Structure formats: C-alpha cells, structure tokens
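The complex is shown incomplete by one protein chain, all other protein chains being positioned as in the whole.
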Amino acid sequence: MCIPSVDPLLLDNLRVNKKYSVIGILSARTGAGPQVMAMDEAVKATNTEVIDIEWPRDTKGGAGHGSLIIIGGYDPSDVRQAIQVALDNLSRTFGDVYNSPAGHLELQFTASAAGACHVAFGAPIGKAYGLICGAPAGIGVVMGDTAVKTAGVDVLSFASPSRGTSFSNEGTLHISGDSGAVRQAVMAGREVGIKLLSEMGVEPKNDFPSYIK
Amino acid sequence: MCIPSVDPLLLDNLRVNKKYSVIGILSARTGAGPQVMAMDEAVKATNTEVIDIEWPRDTKGGAGHGSLIIIGGYDPSDVRQAIQVALDNLSRTFGDVYNSPAGHLELQFTASAAGACHVAFGAPIGKAYGLICGAPAGIGVVMGDTAVKTAGVDVLSFASPSRGTSFSNEGTLHISGDSGAVRQAVMAGREVGIKLLSEMGVEPKNDFPSYIK
Partner (left out) sequence: MCIPSVDPLLLDNLRVNKKYSVIGILSARTGAGPQVMAMDEAVKATNTEVIDIEWPRDTKGGAGHGSLIIIGGYDPSDVRQAIQVALDNLSRTFGDVYNSPAGHLELQFTASAAGACHVAFGAPIGKAYGLICGAPAGIGVVMGDTAVKTAGVDVLSFASPSRGTSFSNEGTLHISGDSGAVRQAVMAGREVGIKLLSEMGVEPKNDFPSYIK
C-alpha cells in the first residue's frame, strides 16, 4: 500500500524520524524476516528509505511474528515500485522458511545488506548478513551454536523471547562478515535445525524453493 | 464478576492506586475496545470508577487483544450493576467490529468519554472520542490517514505493534474533539478499511448491527 501524500498529523504520531511526503506500507499477519529481506532488495532498487519496522505478535503467526514495514520517498511511483519489488521478492525470501507442527526454522542470507536489514537487525550496510532462526526458542539456541562453530563470523546479536523479539518463541542468531563464511554458517544452522525438528515428529517443509546454496 | 470484600493483600499486589473495598472484574479472551466502551457507559451509570485496564495478547484474539478491566466501588450492588451495564452494552460496542480471514477492523465512538476511555486511551473526559483501528497494522495506518484528512479532530495518539499495544498486529488512531467531526472521521476510516480488507479476499463482516451512523 502507498499513501501518496501522508497527513503530517499522522506522520508525527507514527514517530518515524524522517519526514517524507510519500510513504509505502508492507504489512503482514505472518512472517517478518522474509518481508525485511524482500524490502532490503526493494530499497536497493529504488530511491526510497526504510523508516520503521515493527514486530507484531499475531495469533496467525505460529511461534513467530507478523510484520509492519514503512518506507518513505518523494515520488509515489518510486514508492509503489519499491513495494512491488518487495512483493516480487517474497517467494524467494520465504524459500528457507520451514514449518512443521512442532515449530519452524527460518534462514536468510544476503551478500550485501541494505537499509531494511540495518533497521531491523543492526546489520552493517554493504556487508554480508545472515539470519539463523529456530522455534521453539531452544532449537534456535542449538542452531546458533552450530553456526558460530562452523565459520568465523561476527555475531551481531542473539534474539530470544525476552530480548530482541516481541516475546516470540524463537531463538535467532544475527551474523555479519565475509560472504562465504556467513553463507556457510547459515547452511550449517539450517542442517541441524531440520534434523532437530524432524526428531520431534514430522520433517519441516518449505513452501518455496530454498535460495541459500 | 464481583469481589464484595477484596483482600487488601491482593489489592496491594494488583498495584491499583485507589483503595476500594469492592472490586468488579470484566475479563475476556477476545476484544478490548468493545469492553472499554461498554465499561465507559457503566461507570457513567453507577457510582464506580475504573481502576485498572490491561491488554492481554490472547491467542484466541486474531490479530488483536483480550481485556482485563477492574473497577472499584463501595457498594457490592452498585459494582454488580456496573458489570451488568457493561455486559448489556457489549452487543452494541461490538457492532462496528468487522472480521475477515485477512484481518479485522474496529470503530468506536462516544459523544462524551468517561473514565474507561480516559484510563485506556487518554481521552479527555466529557469530550467526544473516536477509535479507528485496522489489522494487520498497515490497514490501520491508511485508515488513520483517511480519518485525519476527513475532519478537523485532535489526534490523541497512534498505537502500533511496538507502541501503545501489547505487540498486537493493529494500527489504531485515537481522536478527540467536536462530536460531529469525530463521528465523520471514524466513518471515513471505516469506509476505507472495509474497502482495503475486501480487496484482500473476503468482505469483512460485523456480528452485531453497526451503531456509528
């Protein structure tokens, strides 16, 4: 959605710190990481900037989050294009989201982080960024441990129910660093996560093709 | 529910700042705004006062909240009557709650806010108050933008997943001011909200007759 000329009264109350006349909105009941990664591509491709990212706890969202992402720009067609680029990227960024009745896994990787990864996860812009997430939260702890042991990467943070999430039942490691190392760590986390969730009953499945190879 | 003679040990631990011997409780798994508006009528009609309002994130609640409202009084029959008035008002205040699989809308309006609207939303007592809410949160942003552009009203606040809600996937504009203007803004927000949710698949439906006309 795009508001071509946003009311300044509303903008003040959204408490975004950048003053844009045009805002774009990506809002979902399920999924947060995929939307952030898709928007990361969108701001790279257009003259827009991410000005707010929030994490709803929606009851449609399994153990995880929904998302509210707001971008700002000066030209409605530019903002509309950014939203379109983000939507087009969603089937890719949902590629490494795996679900089972016992929980879920999410893996994300970009060789070069932009504004969405920076606002959402504190990723340094222009460097490789990886996300290793497991639910319930304990799965994410084990996946994160495997990931950091696999390759030399910088740990940005570990988000758990009480810290860095909206009480979601997820453990998420955010890493940065050399592109090859980040990718390798993400893939190692994925492998152990699939193994652990599979042991809890059913093998977790992704709805779209995996994109991290 | 009504506790005719509440234990002071419990009252201390509820951290309510008013000392009443009798407390009344309205507690629900789904819905928050309707309960607050219904209780607003109840305290107007009885010698009771709202002493606590909290917002659970209940998994029965779609994208939104449940509610816990505690009122205090001196006479058990008065407190019981207040709870009864609130329950009687619920079918009215649920009138402008619209649901669809994609999300929900909630609209509320009173020509004269009382203690429940004041405690819950910061509404000035005795002035008209309106609530324009959409879920997922992005819908609420667009509805709020439309509402403030429609009529000259005071914006009390905009609540989003991270600010002013319990991480619920809602965007909610709280407005105050002249009765006619507030009503007009609420109805304009409702119109665009129904249109947006309808575009996401199914037209959202209310379970009770709309009361804001």
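A and B are the chain letters, set down in written order, and residue numbers restart from 1 in every chain.
We adopt the following convention: a residue touches a chain if its C-beta (ideal position, glycine included) is under 8 Å from a C-beta of that chain, and two chains touch if they have at least 3 such contacts.
Fair warning: this is a prediction, and the values are worked out from it, not measured in the lab.
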{"item": "Hidden partner interface residues of chain B, rising order", "value": "1, 3, 6-7, 9-10, 12-15, 23, 25-29, 54-60, 66, 68, 70, 166-167"}
{"item": "Missing-partner contacts on chain A, residue numbers", "value": "57-63, 102-103, 135-139, 141-142, 144-145, 148-149, 155, 157-158, 160-163, 166-171, 173, 196"}
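As a working rule, only the chains that are shown with their structure count from here on.
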{"item": "Angle (degrees, nearest 5) of the CA superposition of chain A onto chain B", "value": "120"}
{"item": "CA centroid of chain A to CA centroid of chain B, Å", "value": "32"}
